[in-house]
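Sharing a structure below in structure tokens format, with a few things to ask.
Chains shown are a subset, placed as in the full complex.
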Amino acid sequence: MIIALKPGVSREDIIKLTSDLENLGVKVDSSQGASQIVLGLVGDTTVINDEALRANHLVERVIRVQEPYKRANRAFHPMDTVLEFKSGDKTAKVGGGSFAVIAGPCSVESREQLVSVAEAVKKSGAAFLRGGAFKPRTSPYSFQGMGCEGIDLLVEAKKATGLPIVTELMEISQLELFEDVDMIQVGARNMQNFNLLKELGRSKKPILLKRGMASTMTELLMAAEYVMAGGNSRIVLCERGIRGFDNFTRNILDLAIVPALKKKTHLPVIVDPSHATGLSWMVPAMSKAAIASGADGIIVEVHNDPEHALCDGEQSLTPEKFENLMGVLRKYAEIEGKTI
Amino acid sequence: MIIALKPGVSREDIIKLTSDLENLGVKVDSSQGASQIVLGLVGDTTVINDEALRANHLVERVIRVQEPYKRANRAFHPMDTVLEFKSGDKTAKVGGGSFAVIAGPCSVESREQLVSVAEAVKKSGAAFLRGGAFKPRTSPYSFQGMGCEGIDLLVEAKKATGLPIVTELMEISQLELFEDVDMIQVGARNMQNFNLLKELGRSKKPILLKRGMASTMTELLMAAEYVMAGGNSRIVLCERGIRGFDNFTRNILDLAIVPALKKKTHLPVIVDPSHATGLSWMVPAMSKAAIASGADGIIVEVHNDPEHALCDGEQSLTPEKFENLMGVLRKYAEIEGKTI
């Protein structure tokens, strides 16, 4: 940690501050710069309350050199985290050289719809089934999802197809309904719902953690750290587009976060091209770009009848288009040395 | 609602689509543009699922002319909403010509700290006491607030000073602890925690709803609409800075949303200059700018010892600086015809 002091700080003040800091157990090196003193703190600087330090009248600037996340940090845990799931009589993996395709409708609408889509995506090679039962909608007047009944239908579809299921949890009290869910999704709007993250840290379920709409990479990793601090390290990170100033897409797909995350953390990273773009005709191009950028998978919306979907029809692929996409993705996976 | 069709759509398709839409109860006017047909929908277009419509293969673009919010909409409720609170033997108001000053520490740290700050801000003219008991922190390793004990101390401070108290709720299960809290704050990170909003709609408590870090004005109003749809209309909206590309302040204080909101909604609007800037020396300038822009109040952090605050010391005013600020704000209020 680097502390740049204000110009003109007195010798006594510096000695006092240095001593206060050293009493916290860190070593302090001092350099006389051109116009100001710079202190370098060595040791376990996590004990330092840097907000208070920034409020100190002697201090101009505080710079942390080390990353604030530990359990999620590849520097301390160099080996890739790999998640394994039972998918019928096979094992579906996220991470570890697998390219995991999670597909299904935006929201569960009926048994017929879900089973039809589930069978279609399985046939095309998806390893997981997605579907929303509890839906975070901007308007209170929009369809809010089927709730518990939606979860039941997902579990039925899992029994029918063998595909592990991924669905979104919106609040802690729903957790008991998620017993048969294989991976719990935390949506972008809940990425910093810290109480929810803590609770999921106590759970044993794999977590699909979506990046918040305006969250930095560090904030995403700190959200993962919340879950990991509770003892649950089975986390998949997901880039799903960030808010931008233009509107030709719903969000801006920030694909460079994929290699950045792969460098900074050992957790697997997937991409959601459906929510990122909001436009089904862009999904194939962005899915290919996701695998090209190094992602460990995608989560993609597929609907048997997008024009009558209760939610997000505009961004859903038909099963036929999904089948075509999978064909191309297999070629890409081959170049990248990944298995689908 | 306006629907621009794709060029080259057949007459039969248009007749079919028009008939489908009219079956939903709206009237459809069709105009032949230079290169495409444009449909104008008249009537109650809230019955139209515009997401499905956007997914329709005939449709190029869907434009909603009307605002999606109703209960929060000034067009339907022209009279200002005014909230009243008992503040000692006086009445403290938010809205209705009052400039409400809500002040106190970022987080409750101890009885001494809280009572000392509460008495100071009361003496300077604050009408409400703020203080965090449950704290949303980016890092799981940062101080997370005193929890229930913090609430107890706030209630004690309320008894001692008469000031109504404002504090943040982080999840539904905490609601029972908030019985003696006068206004429940929903933080920026929870602005789209829809389950929480619905629950607060069933409560009778006034709600201080902060704008999310990257939320549009419409999304903020739709969040208020969630609460109002549940039957609770006692809502104060709060601009607290949005995420930007520079870092000379913590966030970008978007003051133009104040007149914009005053035009679109009847709900009162306040400003949080402390979180917006993150820098205590900017708080006076931005507080004055808030009242100048038409705000109904501010919520501002005051700490007796910012250099040792457990949280956000860098953005907290000392009681002395707060006293000075109140002096200037009274002059501004006089010009604006508002009472502090």
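Lettered A and B in written order, each chain numbered from 1.
By definition in this document, a residue touches a chain if its C-beta (ideal position, glycine included) is under 8 Å from a C-beta of that chain, and two chains touch if they have at least 3 such contacts.
In this text, all values refer to a predicted model and were calculated from it rather than measured experimentally.
Within the whole complex of this structure, the shared sequence is present as 4 copies, and 2 of these are drawn in position.
The working rule: only the chains that are shown with their structure count from here on.
Chain centres here are Cα averages; for chain A and chain B they lie 27 Å apart. Listed in rising order, the residues of chain B touching chain A in the complex are 46, 49, 51-52, 54-57, 68, 136-141, 144, 170-173, 189-190, 192-196, 198, 213-214, 219, 222, 225-226, 229, 242-243, 280, 306-314, 316.
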